[in-house]
Each structure stands twice: as structure tokens, then as C-alpha cells.
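Below: the structure, in C-alpha cells.
Here the complex is missing one protein chain, while the rest keep their positions.
Labels A, B and C are assigned to the chains in the order they are written; within every chain, residues are numbered from 1.
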Amino acid sequence: MLYFESDYMEGAHETVLQRLIETNLEQVSGYGKDHYCDSAKEKIKAACNCPDADIYFLVGGTQTNQLIIDTMLTPYEGVIAADTGHVSLHEAGAIEYTGHKVLTLPQHNGKIRADELDAFIRTFWQDDNHEHMTFPGMVYISHPTEYGTLYTSAELEHISAICRAYQIPLYLDGARLGYGLMSYQTDVTLQQIARCCDAFYIGGTKVGALCGEAVVFTHHNAPKYFITRMKQHGALLAKGRLLGIQFDTLFTDDLYFKISRHAIDMAELLKKGFQEKGYEFYLDSPTNQQFIILKDEDLIRLKKQVVCSFWEKPDEDHTVVRFATSWATQKEDIEKLMEVL
Amino acid sequence: MLYFESDYMEGAHETVLQRLIETNLEQVSGYGKDHYCDSAKEKIKAACNCPDADIYFLVGGTQTNQLIIDTMLTPYEGVIAADTGHVSLHEAGAIEYTGHKVLTLPQHNGKIRADELDAFIRTFWQDDNHEHMTFPGMVYISHPTEYGTLYTSAELEHISAICRAYQIPLYLDGARLGYGLMSYQTDVTLQQIARCCDAFYIGGTKVGALCGEAVVFTHHNAPKYFITRMKQHGALLAKGRLLGIQFDTLFTDDLYFKISRHAIDMAELLKKGFQEKGYEFYLDSPTNQQFIILKDEDLIRLKKQVVCSFWEKPDEDHTVVRFATSWATQKEDIEKLMEVL
Amino acid sequence: MLYFESDYMEGAHETVLQRLIETNLEQVSGYGKDHYCDSAKEKIKAACNCPDADIYFLVGGTQTNQLIIDTMLTPYEGVIAADTGHVSLHEAGAIEYTGHKVLTLPQHNGKIRADELDAFIRTFWQDDNHEHMTFPGMVYISHPTEYGTLYTSAELEHISAICRAYQIPLYLDGARLGYGLMSYQTDVTLQQIARCCDAFYIGGTKVGALCGEAVVFTHHNAPKYFITRMKQHGALLAKGRLLGIQFDTLFTDDLYFKISRHAIDMAELLKKGFQEKGYEFYLDSPTNQQFIILKDEDLIRLKKQVVCSFWEKPDEDHTVVRFATSWATQKEDIEKLMEVL
Partner (left out) sequence: MLYFESDYMEGAHETVLQRLIETNLEQVSGYGKDHYCDSAKEKIKAACNCPDADIYFLVGGTQTNQLIIDTMLTPYEGVIAADTGHVSLHEAGAIEYTGHKVLTLPQHNGKIRADELDAFIRTFWQDDNHEHMTFPGMVYISHPTEYGTLYTSAELEHISAICRAYQIPLYLDGARLGYGLMSYQTDVTLQQIARCCDAFYIGGTKVGALCGEAVVFTHHNAPKYFITRMKQHGALLAKGRLLGIQFDTLFTDDLYFKISRHAIDMAELLKKGFQEKGYEFYLDSPTNQQFIILKDEDLIRLKKQVVCSFWEKPDEDHTVVRFATSWATQKEDIEKLMEVL
């Protein structure tokens, strides 16, 4: 069986695991107050060229989105997101659970458009009844998006400028950030993200770690008593070292970027293979997730040898499926897949 | 100045007020446990032909929507509503404040369509990832809608059948229910609403009361310990008599229906006047709210003598405004308005 | 039957009712933006000698406590209250429903002690683990308390000074404020309350109104977009005039104070009666609620002619009951009660 179901099917990159072993019996304080966390933070700040960052480590993506959005918003505010955004659709209402509305904009290949964002906020403030409505309090974008697509540098700058004009924070969900930054077709850098956003997270779970996401507040703007808010959300890990050691390793010798590039190389191989065999793409993704439209009968046949993810049904006879590569994808598995196709 | 701004600009119908005066010094228990509340409940049950109803009195519309939706849903569920539904747009996130997502369907003249509702729920259950999504847990409709429009009897039955097929409750927001029931162009009755819905409320605030909405759970399905839930929401009135006496009066000698009919008569006059003078309607409303598209220059002129509500801007040069009649509208004010136009 | 069950058994003071009648058909804007609300606010500011106050009108006591506490606290903070405080015990968890903990101090005749308050907050800040605890974010006192007792001027000043030293707001629940201010045995004035507290409310429901509480933020410190927060809590009344007109009347010609004084006069008569007949008091209350310890057999006999409230059972054979007077209490009912005893 060949597995392309997701980018979180294996454990951790071996270098990360090795470091956990080496440090295992060292005694350190809990709750993220250990020197590994400190060291990881310094390395991330350097990588982001963002000396004023406040950095915290959390365990998972939905937890991170929920905590960041809840703590950066005031209670009468909601978060603007694409209607296909992870926070809109696939977090089981985790944002609403904290009392905040997700205000949706139409998606365009998974992305929001700056002009539509601007119009949405402007319309809100012009509405005589806006005191009876949810205030737009921040903007959420994912990069790569849930469809593997990427904002261009110009798009990111434009969205950032609108957020600053309206004085609301821009937050970027980087669950697969490494795969976005290492795409062959991107002009967005980590440093630029740190400049354009007020908060973002660098995904570890899908990029080489057992678990873990690094939250970056880019200008000493972490919500007050953030540790307490983490605790209140059940999101403060006792053995914070587990996250610190992993991110310290991922940000040593560019490991995070190197393994991300590997996933992109594998995705490009996959993409090329699908293209050559004449498969229809649902959209053009420049990252590690590739969406293919299959006839249902072909899908049934394929499923005997390959595991991929159901995405949606565009019509009665076809299915959109996702193939994901990752830091752990073996080149020979791609080759085997091509034989199967 | 002529006021058509809303249907809650005056106090209460004089019969209601008179009854408050007559009963003022009678000593009764608090929290809705008085005989006026009991009497009002019986009269409402009779009017709805719904002997199995559980009835409670609340103060306002958003409070009612928030409480009903929060207590009828389990915490992992959301409420389906039109994207222009009051709970979607104009309650300042009151539903999300209680932890529940509003799942939106496209509006069609303010209404949801049964086929789109069916498809939405079916797609949810067919999605392999639905455990990561908000469960559709009830359906919210407003009747009249926020645009003054009405469901037909067939539409209501269809939506109700879908809800029952999926075993989720149907809830009807009747903030202006009287004006819907007394429309010249409706085939929906109060008894039918009680049969088709699992819960609904009969609006008092906009139909002759100082304040107050009567919540009807149609088949002894009030959420357990509902009084406690009211208290927990800050929605339990100490002097419950205030609500009981008003509804008891409104449901004596068909007062609720008679005064609602007056508002409809006035609205039809208004509508006819606008039609004769060639004004453009935003949509065809059969109830007490009429939406007119005005040139901005005309609107500016009109505002010197008439107060109406801003609704939205369809383009740069025009504005949609709302004229509302109510139980208190004077015929001569309509005539004066016609002169002004 | 004689009713001393509570102070919210009748409708409204006749002057208040009269004013509702007179103004009934005047057309005014909704949501508290009418001139009666404006006028009432000015009169309250004058009565409090507090020109910098922000004033809002709400419908009921639990709603008010929930909204004030939720909006004045940041989400990681809790409110300090006596363990017998209304917010601690008798609001069905309305504070916790908004996500905030009630941090309890021992009650002393219903009151908290300044030294214990000081120690509680100091201990919190000295605790190495306080980041894992709920932050004390405001202080709640009721005046009169749930036991009818009153803070002295010195006690109030002391508590206020502690709050200011720790920079947390002091909030006073004045559900029965009139009865406290008009007590024969108080040295606390309304102006002093306005000086000592950051927020408080002047209870209308129990003091002459059909419903309504006037919230006073004493130094332009109303939480941002408070109207939106009211809406979000389901606490924004469409016909705000109902509250404005009532408070405008209550604060005209000292009506609020005169009717409160009447209740106190009646309570003192009642108290004297009980004393002369040798009844045992649960505690010494200087306001309109009197707590008497009865043998259960006496209580059973009394209940045939008199309605009073169960309070608690101090032992197997006795019951503490409450007799409440109000603005509406008839002197002859007191006299009849004395005959019955």
C-alpha cells in the first residue's frame, strides 16, 4: 500500500528524535521555562529577522488558532477568514466555542482578496447599525492555504496594508509554512511574513516534529499574561521541553527548510507525473498538497493500492482527492505511484 | 416630522397599558409564577391549538434567539440560518457568544430554500471529515423575514419535513409574527406554525407590548430546567407579571391579531401610495416593512420631513430605505407622507 | 393573606405608571437613544454628583451583574465576592457562564472585610504559581447585602482604597440601593458610592419600577462599545424608553428616595413589632429585609395567614425566614401582621 493521505503520518524527523534521546534525562523546569525553549526562540527570532518577537510553543494547529484568535480579539470582535479557511470549516467550531464569530469572505483558490477585504471592513463601518453587528477584529489567512496555494508577496503586502489602515491585526496560519516557503514558485520570505503579520505560527506537526507549533507575535504584542491564557485553554504543556527541543533542532542548520524542500521536490515529481499521465488538476498548487479530479471508477481501482484523501465531490461521477507529500516522503514511493497510475 | 423608522417607536397598545394599571397593586409571586402568566399561557395554547406547548415569557428578541438556540443545541452543534438572518448579522454575535456557530445558507428574498437546506445537511453527513466540523443542530427561520417576506405554507411544510427527516428542531423567529399572520397574502396560520416548528416565539415588543416575547415549545420539549437557563443568561425577569399581563391582554379578544391587521392595512396604503407615485421597490414585501430604492438626492430631501431607516447601498447613487408601519401607525401620517412624496 | 415574600410583588409606583401613560404614543428612537433616557441620565449624574459618569439602563439585576462583570474583566480575571454574594450563589452560575470565576471571601453578616480582601489579593501576587491561577480582577459588593446589612462609610472607603491600591475596579450591586441609602442607620451617601466605586447600579425593579436598573460607570470608564456588548448579551432593550421614562420619573422630585424611605419606615415598624413580641432575629438588619428565626411549628401556623420567604435551616427544628417591605407596603398590613403574630 502506498500512503499519500496526509503530511502527518510518520513520527518525527530522525534528527529531532535523536535530540530528544540525547537530552532525555536532563532535568529542566516545566511550562516552557527551560533553556531549550529559550534557545529555540532565539533561533526563530534570527530566522525571522524579528528581534522584537514574543514566541510561545503550543501543541497543535486548532489549539493555536483558537488561542491566538481568542486572545487577540476583544470579546465583541470576530475574525475575518476565507469561507474555506481552516477556522471557518474544519475546527469543529473551535473559534465560536470561545465566543467569537468567523466573518467569511469568498475564497479564490483558498485565498481572500485584498479588495474584498477592504470593502467588507469599509461597509461595516459605514453601516448605521454596525453597533448591532460583530466587529471585524482581525484577519486570518493560511499560507499555504487549505488548497495548497500561496499568497504572492504583493498580495500579502496589500492585505497587510489594509489591516494596518484599519488597525486590526493580521494573523497567518502556517501549519505548513515550511512547504510554502520552500515552494519553487513563491516570492514570499519568512522575514516578510514577520514584517507583514502581527502574529503567525510556524507549523511543526506537519513539518518534522512529533507535535508542536511555534507562535510568533512579531512586535512584543503577545496578549498580556499569555501563559495564563494558555493554561486557561488547557494548552500549557507541563513538559515544555518537548516543544523547545524539537524547534531548537528544526531551526539548527536550516533543518526546517531543508526537510520542507524535500517535500516540495517530492510534490513536484508527483505533479509532473500526474501531468504527464494527463490527469486533471482541481487547481494549480505550488506546494506539498496536490488535488486531482478522478472518475469515481478510477478512484475505486486506485484505492486498492494507494491511500489518498477525499476532498469533495464536484459532480455525481467525479471526486476530488488530495495527495500530500512531506518531509518523510520516499522518492521510491512516488515512483511506485506513477507505475500504479 | 413623520416617523416610519421602525415598529417599536411608541409604548404599548392602550388596552395593554390599561390592564397594567388595573392590576398594578395586586401582589403576586415573581419569576413568572403568577396567575397572569398562567392565564396568558392557556390563551396562547388555545390560539395555537397546541395543548402540549411549554410556554415562557422573555423580554426581547435577541435574548430570546440566544437563549432558545443555546439551550436547544448541544454544544457541538450550530444553527442553520439565512445569511441575512437576524441571528447571522444583527445580533452582535450573540449566538457565537454562547459558543455556537451560525451555519449560513444563501438568502432568497430573506428566506432559505428547502432544497438548499437539504443539500447542506446531506453534504455534511456525507463528508468523511464531518467529525471535524460543526454539526447542523437546528434550523432558524424568521417569519416575516428581515425583508418583510413570508414563507408560503408549502415552503414551511417542506422545511419542516426536512428537519424532521434529519431529526433536528425547526425554530421560527416571530419578532413580527402578527404582521406575518395578518398579511393579505399569506396562507400560513398560527396553528400550522405550531405544528411545523419545534419552537417559535410570538413577538410582543413590535406588536403592541412595552416589551416581551412569548416562547412556545410545541411538544413539551422545553429544555430541562429552562427557568435556570433563563436565570443563567440573565433573562429571568423578577416581575414576570409585566410579561404575563401584557400577553394575557394581547391574547384576549384577538387583540394581537386585530392590531396586527391594522399595521398591515396601513402598510398596504403606504405600498399603494409608493406604487402610484412610481417608486421602485427593493423587493415585494407583503407585511409591515416596505423597502424602497431612492436616489440619494431624493433621500436627502425626504429626510427633512420624514424619518425612515437606512438599509443598504445598492450602488453609489442610490440607497435602500425601510418604511415600517405598526399597530400604532396613524392613517393621517400615511396621508401626510403621500403628500410629501 | 398577608404578603411579605419579597420587594417585587407589585407593579410600579403610580407616578411612574402615570408617566408611562402620558408618554405612551410619543414616537422616539429605540435602543436607549431617546430623550427620556438622556434626561434620566442627567438627573442621575446630578444625584450622584458625578458629572463624568457613563450611564446605561438594563432590565434586571442578574443581567446587570453578568454584563458589568464580564465586560469590566479581562478574560483571565475573576471577580472577588462574599461567599453569600448574589453573584456567588443565586444567579445560576451566570458569571461563570461568561467564563469568569467568582473568587469567594468569607461573609460577615453578608459583607466582606477589607483586611481579608487585602490579604487575598496580596497572597495571590506573592504566590509563585499565580500565573496558573485566576487573577483577581475586580471586587463585587452588594449594598444592602443579601442579608439586608450595610457597609459603613469607613468600610466602604477602606475597600475602595484597597481596590485602588491594586488597581482593580470596585463594583457595587445596588439592587436595593434606595433602601440602603434611606436606612436610619447609615452614614453612606449616593455621592460617596459614586466616589468610591468604579461602577454600580441603582436598582429600579425592587424600588418602584416595573423593571430596570441604572448602571453608573463613575469616570467615563464604560467598557468600549458597551451598546454592542449589551446586544451580544441579549440585554439591549428595543424600547429603551421604557427604562428611560421610569428612571427619569424616579429621579424627579426625589421620588426614588421618598419611596425608599417609606419602605424603611415600614421595616422599622415591623422590626419593632417583632422585637416587642420577643422574636429572635437572625441578624440585625437596618434595611427593608428582616430575618427572623422561627420554630418550625410556629412557621407552619403562620403560613396560614402570612407569606414570607424561606431563607435557611439553622437546625432541625428552626427556620430562618425573611420579611420584606417595599415602596408599596401598606401600614395596615404591618398592623395586621402584628395581630397575627
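Heads up, the rule we're going with is that contacts are C-beta pairs under 8 Å (C-beta built on N, C-alpha and C of every residue); 3 or more make two chains touch, one makes a residue touch a chain.
What you see is a predicted model, and the numbers here were worked out from it, not measured in a lab.
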item	value
From A:88, A:134, A:149 or A:228, residue that would touch the chain that is not displayed	A:228
Residue of A:101, A:206 or A:262 in touch with the missing chain, whole complex considered	A:206
Option from B:63, B:232, B:260 or B:285 whose C-beta touches the chain left out	B:232
Where the missing chain touches subunit A, by residue	3, 5-6, 8-12, 14, 17, 20-21, 23-30, 59-67, 91-94, 97, 205-206, 210-211, 228-229, 231-239, 241-242, 328
Contacts of subunit C with the absent chain, listed as residue ranges	75-76, 78, 89-93, 96-102, 126-129, 131-134, 309-310, 313
Interface with the unshown chain - residue positions in subunit B	70-71, 74-76, 99, 131-133, 135, 224-225, 227-229, 231-232
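Criterion: only the chains that are shown with their structure count from here on.
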item	value
Between subunit B and subunit C, centroid-to-centroid distance (C-alpha), Å	33
Interface hub residues of subunit C, defined as touching at least two other chains	228-229, 231-232
